[in-house]
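With one protein chain removed, the remaining protein chains of the complex are shown where they sit.
This part shows chain A:
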């Protein structure tokens, strides 16, 4: 589903590469934790999958397509198949829960009837039954993140990328968020989650890819956060 083939990324005006010779393969339906300290290249990894950046060297394949050969005008279609969740939720403050989720479908031109059917289903799926008409500032951090996940998942993407989704949320609430991500993973969606939340990684026992200074230093199925010496 996601293949990094000897990928190196150097940002302009920076000497140190953000990623160096990274080889990672994520298969369909996998759940992968991407761990490592700040600046280790986790976000760059996710940005490369979205083709927000292009690799300095090597190839990135997503859903069987070489992103280096993908025309720019096809990038939106790639992104429709990838959902994204961020630490800061990125909700629209002037739209309620339903409208925030519906926005993702409206802007790709889905018909209103379809939106009216699908959005409530997803809102239920992330556990926000009955809160469709709340505004973001009336929700707790955990609930806001659920809205963001609903928005990322409403178009049924093949891949869900989550960049520190629990970074702004207390540990107890984080468990709930993780359960939602797990539920989404069980529908067959590949999930890649960048995090430095050790407790969560240890509790879930999924595949762990650890980055340090842009290199993959560990790739372990059913791993924990810290190195098991």
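In the analysis below, a contact is a pair of C-beta atoms (placed from the backbone, for glycine too) under 8 Å apart; a residue touches a chain by one contact, two chains touch by 3 or more; residues count from 1.
By our rule, contacts and distances are computed from a predicted model.
Only one chain is not pictured, and the protein name UniProt records for it, out of "Cell division protein FtsX", "ABC transporter", "NADH-quinone oxidoreductase subunit J" or "Sulfide dehydrogenase (Flavoprotein) subunit SudB", is "Cell division protein FtsX".
Checked against the full complex, the candidates A:25, A:92 or A:217 give a single residue touching the omitted chain, namely A:92.
Only one of A:3, A:59, A:79 or A:156 touches the chain withheld from this view, namely A:79. For the chain left out of this panel, the touching residue among A:25, A:108, A:198 or A:217 is A:108. Take chain A: the residues that touch the chain left off the picture are 50, 72-73, 75-84, 90, 92, 103-104, 106-109, 112, 151-152, 155.
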